[in-house]
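The complex appears here without one of its protein chains, the remainder shown in place.
Just so it is clear, A and B label the chains in written order, and each chain counts residues from 1 on its own.
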Amino acid sequence: MIETLQNLLGVAWTPLWTLVKIVLIVAPLMVGVAYLTYVERKVIGYMQVRIGPNRVGYYGLLQPLADGMKLFFKEIIIPAGSNKFLFVLAPVLCLMPALAAWAVVPFNAELVLANVNAGLLYILAMTSLGVYGVILAGWASNSKYAFLGSLRSAAQIVSYEIAMGFALVCVLMASGSLNLGDIVNGQKGAGLLSWYIIPLFPMFLVYLISGVAETNRAPFDLAEGESEIVAGFHVEYSGMAFALFFLGEYANMILIAFLTAIMFMGGWLSPVTFLPDSIVWLLAKASFVLFLFLWFRATFPRYRYDQLMRLGWKVFIPISLIWVVVVGLWMQTPLWLW
Amino acid sequence: MLENYFPVLLFICVGLAVGVVPMVLGKLAAPNRPDDAKLSPYECGFEAFEDARMKFDVRYYLVAILFILFDLEIAFLFPWAVVLKEIGMFGFVSMMIFLAILVVGFVYEWMKGALEWE
Partner (left out) sequence: MNVESLVFYVFAALMIFAGLRVITARNPVHSAMFLVLAFCSASGIWMLLEAEFLSITLVLVYVGAVMVLFLFVVMMLDINLDQLREGFWRWFPFGAALALVMVGEMVYVLGNRKTAATEGLVRHAADYSNIKELGRLIYTDYVYPFEIAAVVLLVAMVAAIALTLRRRIGVKSQNPGKQVLVKKADRLRIVPVAAEKSGSDRAA
């Protein structure tokens, strides 16, 4: 059937088929984002001895749809003193990189949209674009809370990006490739023991915590800081414009979870050698990381800004610099088994 | 090589569309009844005074500048990390000298208190 379609469409086939594949990535991602908000409310609810949403549909399962509908029909308010063009552009710029990074994420050995050599570099470049949405939103709103929130957030994001970059460098050293599929294949062998999490454990922690900070999640959610600057950079946003920020944040969370699973936890590889490798493993590992995100939010109090900057610059950067040297030295010896 | 990047370009376009389309639909579907109070910037119940776009601490600039420098360092580390197994000891030592020079700068920052957030 595919062949007849191919003949029918001719030149237009390749772009159309690629587009179908993109939709097949984006649509489940969007559903995942919607249900991540539901799971978040349920998990944190149970952690705080509440039951969370339970009114809309069975066990509240339709809650995300109801929330989506509500946001959809809410007025998009554009404040009088704001810069209209940039105000509207900011949420789009927030969501775009969070989605575009998925182009190079592999789901199993064959299932990848763009099998590019510089996959990891591309992801780092895309995540570094996320800061624009935040800065522009804060500046364009012409509100003091938004402005303060965006400044804090921007400085925080760039600070933790460095530690993240160093963690990626360690993964690269171990794998010798920027291609995400090759990185997973480099962890093949003795099941769990071949995963990069073993030699790179400090980098795994640095990456995970920086990931939480990059996505402005608790306990690093100073950009929002409900109790002081109300909601930070998106205080002036409403309706779909606000929803886009929300989508961007959760899409980024899922991206970080998948990347952690791919780079440190063997992606779709099975943790034990007698079970087959499958995409199910990848989903399970990513879900586990996402659960950690939620668990952190329910457990830790918010950082103070000076503590946050100290952690990024004075703890993570030295640790990761040292680990780059350690891994480099280690690789020069026959003791390197990965 | 380029055929590998074509889906990436397409994905970026789709990413933009996924951002723009809901905004347009939201604008069309949602009511639009602006009034003065609704459009004024959010503040604690009183009229906004002064411009919200104030000057801020020079420290934020310093963070941004240091970020650029470290970002460049990472850009240098990427190709090195990829070929480390091939270039062996010589490549390793040349990067260690590079890092040592930059660590001098990092230590200077630290001692000067540039990493201190007051």
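One rule holds for everything that comes next: contacts are C-beta pairs under 8 Å (C-beta built on N, C-alpha and C of every residue); 3 or more make two chains touch, one makes a residue touch a chain.
Keep in mind the model is a prediction, meaning the values are calculated, not measured.
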| item | value |
| --- | --- |
| For subunit B, residues in touch with the removed chain | 1-6, 9, 53-56, 58-62, 64-69, 71-73, 75-76, 78-80, 82-83, 86-87, 90-91, 94-95, 97-99, 101-102, 104-106, 108-109, 112-114, 116, 118 |
| Those residues of subunit A which, in the complete complex, touch the missing chain | 83, 85-86, 89, 115-118, 121-122, 124-125, 128-129, 131-132, 135-136, 139, 154, 158, 161, 178, 306-307, 310 |
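The rule is short, and it goes like this: only the chains that are shown with their structure count from here on.
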| item | value |
| --- | --- |
| Chain centre separation in whole Å, for subunit B relative to subunit A (CA means) | 14 |
| For the subunit B and subunit A complex, residues of the former touching the latter | 1, 4-8, 10-12, 14-16, 18-20, 22-23, 25-27, 29-34, 36, 38-43, 48, 51-54, 56, 60, 63-64, 67, 70-71, 74, 77-78, 81-85, 88-89, 92, 95-96, 99, 103, 106, 110, 115-118 |
| Subunit A residues touching subunit B - in the complex, by the definition given at the top | 14-15, 18-19, 21-23, 26, 71-82, 88, 91-100, 102-104, 113-117, 121-122, 124, 128, 139, 141-147, 151, 154-155, 158-159, 161-162, 165-166, 168-170, 172-173, 176-178, 230, 235-236, 239-241, 243-244, 305-306, 309-310, 313-314, 317-318, 321, 324-325, 328-329, 331-332 |
